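Scroll down for the structure; my scribbles are underneath it.
A single protein chain has been removed from this complex, and every other one stays in its place.
Showing subunit A:
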Amino acid sequence: MADKKTPTINPETNPRGIPVAPFVDNVTDYVSTRADVEPTLRSFQEMISKYQFMEVNTQRRAAGLREKIPDIKKTLEMVKFLKMRRDNNADPLETNFELNDTLYARATVDPADTEEVYLWLGANVMLAYPIGEAETMLTEKLSTAELSLANCDEDLEFLREQITTMEVATARVYNWDVVQRRKDKADGKGDEDDDTAKGPSGA
């Protein structure tokens, strides 16, 4: 969603190209008669929906990363441990490793045999890495994932601000309408509309 924006049309965006919501300085810049109220509210609502759509997507992406990061960390921890053992020429290790969910088997791992480790890269591919390279790669993957998560969180906060801006704008236009309606009524040409102020609907 970041790369299809043309900077000339939308000069104000956040680093990932999400546009800034317009601030309504003066309600009357947007609505001059009561007839304008409904289309304005509708267009505001549409913008909110767009932001919310992005919000949901970003939330999903963040949740995925939050799941992925501990996995990378676990693998990295293990690689580091094996490397440390290897560097210290430690004795063979007795392990209970997970064979399947809730099923553990016993194995002896000799640090001398851990010159290479096998990393699951996804897409049914597993690759042998020298242990040092594995550590470097996992460290890189971890920092990339953490960076994307930080970006996601930043986007989510940004989106929240834009939604808030639009919600405030909606409430103000709505209130303006209520005041207008009262004035009309006071002038004697008021319709029989219900004139109770209430929050913007559907926000």
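By our rule, contacts are C-beta pairs under 8 Å (C-beta built on N, C-alpha and C of every residue); 3 or more make two chains touch, one makes a residue touch a chain; residues count from 1.
Operating definition for what follows: contacts and distances are computed from a predicted model.
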Undepicted complex member, UniProt protein name, chosen from "Armadillo repeat containing 7", "GPI transamidase component PIG-S", "Serine/threonine-protein phosphatase 2A 55 kDa regulatory subunit B" or "Prefoldin subunit 4": "Prefoldin subunit 4"
Residue of A:E135, A:E161 or A:D184 touching the missing chain in the full complex: A:E161
Of A:T13, A:T75 or A:T114, the one touching the omitted chain in the full complex: A:T75
Where the unshown chain meets subunit A, residue by residue: 23-25, 74-75, 77-78, 81, 93-98, 104, 153, 156-158, 160-161, 163-165, 167-168, 172, 175-176, 178-179, 196-200, 203
